[in-house]
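Here the complex is missing a single protein chain, while all its other protein chains stay put.
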Amino acid sequence: MGRGRSGAAAVALGLALVAALPFAVTTRYGTNLLILAAAWSISTLGLTVLLGYTGQISLAQATFFGIGAYAVALGTSRWGIDWWLALPIGLAAAGAAGVVLGMTTLKLGGHYLAMVTICFQIIFSQIAINWVAVTGGPDGISGIRRPRFLVPLDTAQQYAWFALGALFLVGVAVWLLKDSALGRSMRAVRENELAAEALGVDSLRVKVTAFALSAVIAALGGALYASGFRYISPDTFSLDQSIEVLAMVLAGGSEAVPGSILGGFLLTFLPEWLRDLKNIYLVVYGAVIILVILFMPEGLWGWARLAGRRLARPAPPRRARRPLAVGGRGEAGEPILALENLGKHFGGLKAVDGVDLTVRRGEIHALIGPNGSGKTTCINLISGLYRPSFGGIRFLGREVAGVRPNRIARRGMARTFQNIRLFRELTVWENVLVGAQRAGGGERAVRERAAAALEFVGLPARAHERCRNLPYGTQKLVEIARALAGTPELLLLDEPAAGLNQTEKQELVDLLRRLHAHGLTMLLVEHDMSLVNQLSEAITVLNFGKKISEGKPGDVLADPVVVEAYLGNRDAALGLAREHA
Amino acid sequence: MLELTDVHAGYGHVAALRGVSLAVREGEIVALLGANGAGKSTTLRLISGLVHPTQGEATFAGRPLRRLPPEAIIRLGIAHVPEGRRVFPGLTVRENMRLGAAIRRDTSGIAADMDRMFALFPDLARLRGALGWTLSGGQQQMLAIARGLMARPRLLLMDEPSLGLAPILVQSVFRTIEQINRELGTTVLLVEQNASMALRVAARGYVLETGRVALEGAAGELLRNPEVREAYLGGRGADRDAVDRSRAH
Partner (left out) sequence: MAVVGQLAFTGLAIGGVYALIALGIVLIYRATNVVNFAQGEFCMLGAYALVFLWQGAGLDYFLAGAVALVLMAVLGLLFALGLYYPLRNRSFLPVIIATIGASIMFQNGALAVFGPSPEKVRPVIEAGPTGGVTLGGVFFDYQYVVILGVTLVLVVTQYAFFEYTLLGKKMQATSQDKDMARLLGIPVTLMIALTFVYSTVLGGLAGMLVGPIYFVTHKMGAVLGLKAFAVTIAGGFGDVRGAVVGGLSLGVIETFGAAYVSVAYKDAFAFLLLLVFLLIRPQGIFGEKVAEKA
C-alpha cells in the first residue's frame, strides 16, 4: 500500500543486516549472542501478534518457546528423528496448546486472562522440572542436533545466518500480517471488541487464532534456540522468561515488527554488556518497564517513528470504480425487521417489556422515547449485544434473537453507537476497511467498497488520519462510513446527532436523505425531534419499555400520550398544585 | 445566589454547553428543563465541579467557582444529588446519610439533622439498617435527597429525581422537594425531563436546547407556553427567530 516504498527499503536493510552481522561479529561468544537474540526476538514477534496486534496479554510465551525447544531436543537426541520432522511436530503441539489457551478468552479477559496464562506457564514449568522421564528434569536434555540447510550448520557463524534468516522471514510475515484482513480484524478486536463484533468480526475466532499463531512463532524460536546451544534445561522456560519477553516487546514497541526485534536484541545484549553490573541491571530493567509504560507507551520504536512520521506519507486510496451499492435487493415495503413481543429484564428492571415493531424495506423508521424508555436496549437486542428475556426478532426472515452479533452483522445488519466506538488508533481508511470486510469477497472487493463508502460520506481526503485525532463530527461520519462499507441491508443508527452542532446536523440530514434515496433501510434512535420529523416515515414511541404510540411523524408527535410521556402528566401536576394552592 | 454567565463547557471534542446564562435566587426552586442531550446534566456537573468551564463564569454567593474541585464546592454549601441516585450499595441507609455529612464535624448537629431527616422521610426511618442495594428506586431517591441534605447545603442541585420512577412515586418526590424548600429554606436547582411536574413546584424555569438557553420565565408562564412543548417535540433547532422571540418575554 502506501508503505510500499519505505517497506521495500526496510526489507532491503533487513536482508543486508542478516548477511552482514555474522561477518561483523567475530568472536564465538558474540555469535552465540546473535543466535540467542534471534531466537528470543522470534518469540517476541509472537507476542507482537498477540499483544501488539490483538491486545491480549499473555505471560505464557516461554511455555510455547519451551514446547518448540523440547520437541526438537527430544526428537533429535532421544527419538532419532530428523530436525525437519521434529520441528513441525513441535509447532503443531505449540499451536494446539495455543488454541487451548485461546479458548479461555471465551469467558475471560483482562486480569483473569493474565492469571490463566500465568497458571499455564507455571504448570508447564512444574511439568518440565518434575516429569524427569520425559524432560530430563532439572538436568535438561543435551546433545541436541542441528538441522541441515544446504550445508550441515556446524559452525556458529553458519547457524547464526540460519537463525537470523529465520528471524527475517518471520519478521516479514508478521509485518505483512498487519495489513491483511486478519491483521485488521485483530487490531479491531484490540481497539474495541464490541464494535468489531458488531461489524461482523468473530472476535473469539480472532483471539484463538492470535494465540495459536503466537504459540507457533514462539515454538520456532525455541527450536532454533535448542539447536543453537545444543542443550536446554527447564529454567529457560519459566515465568521469568515470559516476563522478559513481555519487557522486550514493550521496550521496543509492541505493535511494530522492527520495534519487537529491536527490543529482543536490546534486552539480550544489554545484560551481557552490563555483565559486571548484572544485579543492578535487572533492577533497572524493572524500572525501565515502568518508565516505558508511564512515558513511552509505544516503546522506543514508536518514539522514533514519531520523528520519522513525516517521511512516509501514504498515498490516498484509489478512487472507487463503482458507487456504493447500498439498499439491498427485495421489494420496497416488505418487512425486513420484525420485533415480536420482545422483552429484556435486568434483574428486577424491565428495560423492554413486550415491544412489537416492524421496519419495512426502504423506510427510515425512528424509535423515540424519554430517557430510560428502552430504546438503546432495543437496539442492543436487535444487533445481538443482549440476549432477549422473551420474544423474538426476525431479520430478513430469519430468527436472530440470541444469535452472536458478528453473525447477525454478516447477515446484513450494521450499526453505529451512541458513544462513538471507532478503532481509535487505526486510521479512517483502516476503520472503513474493517467494515467492508463484513460483506466478504477478496481484498480487492473489500478495498473497492471501502473507497466507495468513504466517497459517499465525503471523507477520502482524511483517509490516513488516525481516528483519535479527528473532530467529533468527523468521527461520527467515519462510523457511518464504516457501517456502510459492508453494504448492509439495514442500518441501525444510535443517536447519530448527539453532540453535533447545527451545521453538522444539517449535513447528517443530507447524508441520511441520500442514503434513503438509494434505498437503504434505516432504524434511527434519536432525541432531536426536528431531525426525526424531517427524516422519518414511521415513528415508534417507547416509554417504560412499552410501545405507547406508532405512526406517521405528524400524528405521533401531536399524540397527547406522547406529549405526556415527555413532558409529564399535566393532571397529576395539577393535583399537586391544587394541594399547595 | 448562583449565577452562570455565558458558560461554555464540553467533554473532549464535544461542546455540551455553548453559552448558558442563568441565575438562582436564594430560597427559590428553579427548574432546568430540556430534551435529552440539551446540556442539563452538564450544567449541574459544572456547578458541582466535576466539569470545568472552557469559557464564561460561575459564581456562588458572589464567589467565583473557577476550577474548584467537588471536594471544595460542597464545602461552599452546594450539594449535588446526581442522576441515577447513586446510593452506596454496600452501606446502610444510616451510613449513607452519615456520609452525606462527611464534611461536617459537629457530631451533635449531625445527630440532630439525622433525626430531622428521619422525621421528614418516615420510610427511611423504617429502613435505617437496610443496605443501599436492597432499596427500591423510590426509596433510593429519598435516600439520595436526604443524604444531600445532611451536608446542610445552601443550594441543592438535583438531577432528574423522577427518572425511572412510577408516577405515584414521582408525585411524592416532588412533594418532598417542595417541603424541603418550605421547611428548611433550601434553595433548589432542579433538572428534569418531566417539565410539567417541575414547573408546578418551581418558581422559575429555563429551557435548554443544544447547549443554550432557549426559553426562560416564571413557571406559570412556561407551563402555559406552547413553545416549551416544541422545544421537546417540535424541534426548533435552526429557528433563530423563535429563540429571539422567547428572549423578549
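Note that the chains are named A and B in the order they appear, and that numbering of residues resets to 1 at the start of each chain.
Rule of thumb we're sticking to: a contact is a pair of C-beta atoms (placed from the backbone, for glycine too) under 8 Å apart; a residue touches a chain by one contact, two chains touch by 3 or more.
All figures in this text were calculated on a predicted structure; none of them were measured in a lab.
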Listed residues A:S260, A:N380, A:Q437 or A:Q475, member touching the removed chain: A:N380
Given A:V72, A:A93 or A:V116, the one touching the chain that is not displayed: A:V116
Among A:A8, A:L176, A:A287 or A:A461, the residue in touch with the chain that has been omitted: A:A287
Contacting the left-out chain in the complete assembly, out of B:L17, B:I74 or B:V191: B:I74
Positions on chain B contacted by the hidden chain, ascending: 48, 50, 69-71, 74-75, 79-80, 82, 86, 88-91, 95, 98-100, 102-103, 147, 151
Interface residues of chain A (partner: the chain not displayed): 55, 57, 104, 107-112, 114-116, 118-120, 122-123, 126, 130, 193-194, 239, 243, 246-247, 250, 279-280, 282-283, 285-290, 293-294, 297, 380, 385-386
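Following the convention adopted for this analysis, only the chains that are shown with their structure count from here on.
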Separation of chain A from chain B, taking each centre as the mean of its C-alpha atoms, in whole Å: 41
Interfacial residue positions of chain B with respect to chain A in the complex: 12-16, 18, 35-37, 160, 163-164, 167, 170-171, 174-175, 178, 193-201, 210, 228-229, 232-238
Of all residues in chain A, those that touch chain B in their complex: 370-372, 471-472, 475, 495, 498-499, 501-502, 505-506, 527-533, 557, 562-563, 566-570, 572-577, 579-580
